[in-house]
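Apart from one protein chain that is not included, each protein chain of the complex appears where it belongs.
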Amino acid sequence: MYHGVNLDKLKEECGVVGIYTDSNEDTARLLYYGLYALQHRGQESAGIAVNNGLKSNYHKAMGLVPEVFNEDILKKLDGHIGVGHVRYSTAGESYVENAQPLVVRYRGGSISLAHNGNLTNASVIRERLEDGGVVFQTSIDSEVIVNLIARYSNEGIITAIERTVDLIKGAYALVIMTEEQLIGVRDPLGLRPLCIGKIGEKEYVLASESCALDIMGATLVRDVEPGEIVIIDKNGIRSNPYKNNEERASCIFEYIYFARPDSVIDGISVYEARKNAGRILSKEYPVEADMVVAVPDSSVPAAIGYSEASGIPFDEGLIKNRYVGRTFIQPTQSMRELAVRLKLNPLRENVEGKRIVLIDDSIVRGTTIRRLVERLKSAGAKEVHVRISSPPVAFGCYFGIDTPDRNQLIGAIKTAEQIRKIIEADSLGYISTEGLVASTTLPKEHFCLACFSGDYPMDVPKVGEKKIFERLPGGE
Amino acid sequence: MYHGVNLDKLKEECGVVGIYTDSNEDTARLLYYGLYALQHRGQESAGIAVNNGLKSNYHKAMGLVPEVFNEDILKKLDGHIGVGHVRYSTAGESYVENAQPLVVRYRGGSISLAHNGNLTNASVIRERLEDGGVVFQTSIDSEVIVNLIARYSNEGIITAIERTVDLIKGAYALVIMTEEQLIGVRDPLGLRPLCIGKIGEKEYVLASESCALDIMGATLVRDVEPGEIVIIDKNGIRSNPYKNNEERASCIFEYIYFARPDSVIDGISVYEARKNAGRILSKEYPVEADMVVAVPDSSVPAAIGYSEASGIPFDEGLIKNRYVGRTFIQPTQSMRELAVRLKLNPLRENVEGKRIVLIDDSIVRGTTIRRLVERLKSAGAKEVHVRISSPPVAFGCYFGIDTPDRNQLIGAIKTAEQIRKIIEADSLGYISTEGLVASTTLPKEHFCLACFSGDYPMDVPKVGEKKIFERLPGGE
Amino acid sequence: MYHGVNLDKLKEECGVVGIYTDSNEDTARLLYYGLYALQHRGQESAGIAVNNGLKSNYHKAMGLVPEVFNEDILKKLDGHIGVGHVRYSTAGESYVENAQPLVVRYRGGSISLAHNGNLTNASVIRERLEDGGVVFQTSIDSEVIVNLIARYSNEGIITAIERTVDLIKGAYALVIMTEEQLIGVRDPLGLRPLCIGKIGEKEYVLASESCALDIMGATLVRDVEPGEIVIIDKNGIRSNPYKNNEERASCIFEYIYFARPDSVIDGISVYEARKNAGRILSKEYPVEADMVVAVPDSSVPAAIGYSEASGIPFDEGLIKNRYVGRTFIQPTQSMRELAVRLKLNPLRENVEGKRIVLIDDSIVRGTTIRRLVERLKSAGAKEVHVRISSPPVAFGCYFGIDTPDRNQLIGAIKTAEQIRKIIEADSLGYISTEGLVASTTLPKEHFCLACFSGDYPMDVPKVGEKKIFERLPGGE
Partner (left out) sequence: MYHGVNLDKLKEECGVVGIYTDSNEDTARLLYYGLYALQHRGQESAGIAVNNGLKSNYHKAMGLVPEVFNEDILKKLDGHIGVGHVRYSTAGESYVENAQPLVVRYRGGSISLAHNGNLTNASVIRERLEDGGVVFQTSIDSEVIVNLIARYSNEGIITAIERTVDLIKGAYALVIMTEEQLIGVRDPLGLRPLCIGKIGEKEYVLASESCALDIMGATLVRDVEPGEIVIIDKNGIRSNPYKNNEERASCIFEYIYFARPDSVIDGISVYEARKNAGRILSKEYPVEADMVVAVPDSSVPAAIGYSEASGIPFDEGLIKNRYVGRTFIQPTQSMRELAVRLKLNPLRENVEGKRIVLIDDSIVRGTTIRRLVERLKSAGAKEVHVRISSPPVAFGCYFGIDTPDRNQLIGAIKTAEQIRKIIEADSLGYISTEGLVASTTLPKEHFCLACFSGDYPMDVPKVGEKKIFERLPGGE
């Protein structure tokens, strides 16, 4: 089977959502809708846990949100507080045991936790906990986090979370449910997004992206601040700005590709940032051409921006098969080329004889863009000028994004001109880092740009370590 | 469960594909790819039948193409000739027994038949055949057709098909497989599309749309002519222009909505026709506005055309959830509005304060467009001017398209101004029939326009009859 | 996967059931119970068709009765008349398309037909029908039968059935449902069983075996007579003793192995016949021994009979795993012996040092009995004397029983002494044909004994023909 959802893209590893409502009626259903809106952040497993003040209940399984849940299951998920999670993961560790939310019983009751991000010191803490006699049943960081919280819980749950946050390093947006509270936590650098929404006067939602709030009927209040702990209970919402941090390092790839265009992160419209990137790209790499074509769907805003700024008309040049799901059957050797066409077919009548600016949001391995240039040319395009709305991806991510090994990152091992030759484009232009930052209208200091620069905002594990701390029991 | 693929659209009822190859290796796999490319024509069931000269073999089941077939099943489908089918059907008759291709044994061997379209005299013929002692096991027209062919088969298969074609009335694109031949038939008025493709020198493909040829690695040779019978066997391809018909009545909705934009039907690019329709619409219904927004995905070409001709910038205003599949869980009463948002969410940052031209390709019941106008306005749009790239749909189809009862067709029971008020648009313009025809660059006589005019190209059953001839045995 | 239900046994090919009730409430549910009781007659597919006077409805699928049906499906099967079917079939033709009942529409309405047995002239009739232009969609005889009935149906359904019965040859117990009637037909020789039951005053049941009547709350009225047509409708039950036949040839294997011991066929208790066979076997092949052991479960009655007549105590010696279902995973080469133990494990403590009489009801290939003797001996049995309550099976069946090729029938190619040596038994005794017949208390003329004698009650197809007339379209 081919995995078909994404063509040579970096993958977000998770999406989280939480809700605190007045009644039990719609809780699970609203979480379901919220997870559906966040499905692009993780397609491997989905889970929901709810709490009616007396008892936690949860359901999680491998699959897409509509595959994991049905009416019967949602009906059994009775509660007025709830958290949900969608997960993508690297191959080989995709066990149902690793699905979230993680629901545990501890001395004070139950904790349900959903986590987006990646800790950089999980293995160190896990070893230390193991030395103290703790056992682990999964290979997810969340299990480390709940163990720390439980350990400190005799001082109260909020203090326990503060002490846990003191210990863990890395990227995390957490939604935590106890019998009485919904709690949101964002890491001190704000690496992963998390925002607050409101339904009516007293009901609150937490979500990785504001698009989930729209779908859940909530209004965006604001983002959780880096280092902030937000507590929602029957008394309303209060904030615990625990780590008053000056530094920030929010992931800029949320704006480039991960987030949905209808989300607003840290006050900035993802759509607008993408369109800006297209505008700036057209200034940095102008070209004479007949039409601007996007690699659908994620590059459309940047292509519209490029078109607007350059005056070259935007038009469709690649038709996407809307039914290509996660898998399709591998073609035989003699049919190899067909699998790409199945997904994206050039619009021959529209591209024939044209000079094309092809906009994509990123190049990871370079395999897909090479095939698309080839397909457009064999459909009659006279020239294909590739413009990429992010700088070359040259370094791995340790903060919750699945990146291939560095030697597979074409931006790490080849120059732009070498890449242009490999993909047989007539010209190739990557937006500059400055241009990309400018597209967001936020200062450079706001962002983690490590995947372009290698300049990580904190110490990261050495090569190979990532694998090591994933060596854990796993079911087939 | 809500059915989620289409929002208030007419539904194509089938797609067909056939192949004649030199070897058995890739036959089933190529059919699989072809059906995948035609998935938009039917999502209810899928089937493939192949023939290796000795034995027919088939597999069909309810579900999408990638759900119905897997490696093991494709491996067992061993043959050098093959036909495939995807099917959509009206509720209540969605039994696996009705899935196609229909494979039968007759005196001369086996016939496998896949049919797109709808016969208008199927019930009359069926009754006559029943009077002669014939039994029927399904409620599909194809069973009538194979019975006629079998009945006349002592005069040879081609003559049998000719005699069958003399008897049946209505719309049909057929691909038929015998032990030795692949045969394509298109009805005398050319109501439903069917085209011929070539792989290399000697291998041929038949398909409802040319986009399937692209995905199968075939080159478009030409369309099957109305009334033509095309025979492909080891001696190559030959034509039997049996019904030399002057009249034509091809379905114009293929250009408006059904066909994929990367298909070329009767020599005309579907994409180009849609863009033309947008251009013409902008002349017929100009308006002062800030941006042109398409209802994604099918209305994008018309929106680009409207933008180009009007000079109003094209931009995104509605974000589609790419993961909303066939079903999702119904919201409770209090959440009713959310289900629409789940599918299409307004891009608040982009539409706020703007005067919007909203392009859609058709209005059937009017429910979705009404909600979209409302959503855009509550997202801050100052004005919403709706432009529809087809005339009002006011009459049911008897030729293979699923249309609701006339009293549910808003175009049949309300004037344009009434509809404008109902959908709360600031203005509403439907393209004229002349404008629509002009968008294709073909003469008016080429088309069936009955869904707009009620002027059917042949006698059609009276009200209620449709239901009657579907009263047949059906499994649960 | 190993098929695990039966160890080296002949297989019955079908069970049928029909019901005519006053109301729609319990019809499908009673059929479900009846099929459950007949599950031993076929484990491959199951189906139920019902009729409420207006509309037929059916459901059939591969699998056991409780796998094929659930509450939702049964609820949709609304009707006061109904027929049901369980099917076993030979490998390679196990398509869902061949599941029964077969439901067709013909000039007079709909016919649903369930058939137990096998026609010997189906291929001849099928060819003649094909010559007349008829098409076939399955490879089951039932399709031939419904075509004949439909063809003659202008003279009324009963006359049509009579004329059909005139043409078809072979073994058949049929239950047929029209919009108004439930009809039972048994072939002129009475090869396959069919009996009539009554619920209360006016409701009737037809079933292959009387055990189904017990489970359905019906009382056995009598067997359908050979050649009889029984018609049940709102006027009650009436008989059409169409073929007043002197000859009979009922299948004696129903008494030996196929039927459930709690059934009564043609007035004779199956259990009693089996116990008698054991008694007679002990007279024909007495032996000095310590205990009589049955191969569970079917040989227990014969073993009890042998014990009673011989005075040797009956005891358990082989423990059956009650959870071994249709499949289990094949052991590797080094584990080959274990698969037999999985199913039947010797009771070491009970057999050690003992002289055992091991009773089985039949030997087909001889593989299982050989392993059981070996297992008992390695568990410490001093002697193992095998006694078989049927004569050697030496000829294939053409009347609805699945027999292996003759060269695999150990009774056809080896003498009893050779077999004894192969299975390493201390002695081996097969009951005589006379003894077997005597066990039923019916005259020899009552029975078909062809599988022992080769003396078929009618002409049968030549070698190889069976395969030929099964070469039909089939889905994977």
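For reference, chains read A, B and C in written order, and residue numbers begin at 1 within each chain.
In this section, a contact is a pair of C-beta atoms (placed from the backbone, for glycine too) under 8 Å apart; a residue touches a chain by one contact, two chains touch by 3 or more.
Keep in mind the model is a prediction, meaning the values are calculated, not measured.
For the chain that is not shown, the touched chains among those present are A, C, taking the whole complex. Taking the complete complex into account, C:Q39 is the one of C:Q39, C:N52 or C:T159 that touches the chain left out.
Touch with the chain omitted from the figure is made, among C:L30, C:A160, C:I359 or C:C451, by C:L30. In the complete complex, the hidden chain is touched by one of C:P101, C:G227 or C:P346, namely C:P346. Where chain A meets the omitted chain, the residues involved are 55-60, 73, 76-77, 96, 102-107, 110-112, 127, 130-131, 133-137, 146-147, 150-154, 471-476. In the full complex, chain C contacts the hidden chain through residues 1, 25-26, 29-30, 32-33, 36-37, 39-40, 43, 64-66, 69-71, 74, 211, 214-217, 260-262, 264, 269, 271-272, 297, 300-301, 304, 308, 313-316, 319-325, 327-332, 334-335, 337-338, 341-342, 345-350.
Rule of thumb we're sticking to: only the chains that are shown with their structure count from here on.
Chain contacts in this assembly form an open path, with each chain touching only its neighbours along a single line. Copies chain A and chain C of the same sequence differ by a rotation of 180 degrees once their CA atoms are superposed, given in steps of 5. Taking each chain's centre as the mean of its CA atoms, A is the chain most distant from chain C. Separation between the centroids of chain A and chain B, computed from CA atoms only, is 36 Å. Chain A and chain C have Cα centroids separated by 60 Å.
Between chain B and chain C the centroid-to-centroid distance comes to 48 Å (mean Cα coordinates, whole Å).
Shared interface positions of chain C, defined as residues touching 2 or more other chains, are absent.
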